[in-house]
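Here's the structure we're looking at; comments come further down.
Note that one protein chain is taken out, while the other chains of the complex remain in position.
Chains: A and B, in written order; residue numbering restarts at 1 for each.
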């Protein structure tokens, strides 16, 4: 019974990866300017297509043209007060899947206002580190917060501390939630998966989290949220582990990681270490 | 006769490349924030000097200080409504060469307004993919548009589909127009060149188009528009083909490509595959 479920999930991951390679899904972003180039390059490397915009009407145009959209609140500009809500409304009216990356949730008035405004906008996937997932669940009144007040964009909480918050978020949105960390946790509120692999270098290269969100959007264009979030996570863990064997530090890791994102096959992705359980 | 013309053009390419290496032309930009670092690094690698600005008076100051300027409408900020027209006016009054990169032409109200305002501002070079060149020519009333509505910043049209639009644009601006794609097309409205080489990896690394525009600006500081656009294109095709032999994916390609931009000699650039014809 367990094996049947796992086999079914692994098939869904392989199918998602194959569909990405075949259809080159367009997954544009409104995202932060620190990791914006890396997000685009990872989306291209995994087989998707990218574009980034800042203005309200362009966010709406992207929502129209997209297979799925990636929204990251990392480095907010003042005019995002209009861009993000208008983009989210258009996504909702189109029922277009989108990924929310609540970077540094809890810091700053505009970020808090924007994240609060997205509570009922049903992102297909929410992706963050443990502290961000805890902060978002707390902000949305779904659970208590974590330690918070960590080091800006780095997690101050372990993945395990955010598992209940992740499940609560997933049950609220009706989509999937992914907590990034040493062992990644992905849940849709009913099922949960732990994805292994990755590399010690991933937290040492800025944007490994953001760009995973961007790649989830590429996958969300062709697969349902849980499979999309888990396939992208498995791809990252696989590419990270492989790249680590080829590198001597964070600079050579980053180049090798992009190479491995491109090289990974659907079978590789589906075969990456995975543990499933009831949520 | 043909051979004479080709010999003359190839000499002009070698002379442009040698002049870049000798004079390190300063080619500042107002450009998008996705590929901004890559634009700067390619400009440095090919022998130029770079700076990027956002504010209106800084755009004007750059126009004053520059050998040529690169303007890219990729990720517009609201205040570009003032920065770009003021910079363009200063460029025109100084008769300073500049390169227009009409990224995602046709998408968004501000982009359309800005591109319309540049119709009679005589960019020395217009560079884009086929869809962007078709959209700009259509926007300026010089030809019918292409498929358009493609995938954001990726071309939905083949290079050949944009050749007539490119010629019409070149005749209108009095400068050169370059269409990037599998085989690049460069024209000044009288003469046309097809430049071969390049790499399958170039569309898989974000910014290979933008940064080609930035490198064209470096060349436009020391050469007339057609030779500048064609020399930069030849350099890109040469460096791309060489880098492909050294890489295993998009990450290692990007590093190798920057290396090859630096290594290429004027003779290498002048000798890259090239076919000339009347426009």
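Couple of notes before you dig in:
Heads up, the rule we're going with is that a contact is a pair of C-beta atoms (placed from the backbone, for glycine too) under 8 Å apart; a residue touches a chain by one contact, two chains touch by 3 or more.
Computed from a predicted model, the values in this text were never measured in an experiment.
Summary of contacts with the chain left out: across A:35, A:87, A:199 or A:272, the touching residue is A:35. Of the listed residues A:105, A:255 or A:274, the one in contact with the hidden chain in the full complex is A:255.
In the full complex, chain A makes contact with the omitted chain through residues 32-35, 37-38, 75-78, 104, 107-111, 149, 151-154, 203-207, 247-252, 254-255.
For chain B, the list of residues touching the undisplayed chain reads 24, 26, 28, 33, 36-37, 40-41, 44-45, 49-55, 57-58, 61-62, 65, 77, 79, 254-263.
The criterion applied here is as follows: only the chains that are shown with their structure count from here on.
A straight line joining the Cα centres of chain A and chain B is 34 Å long.
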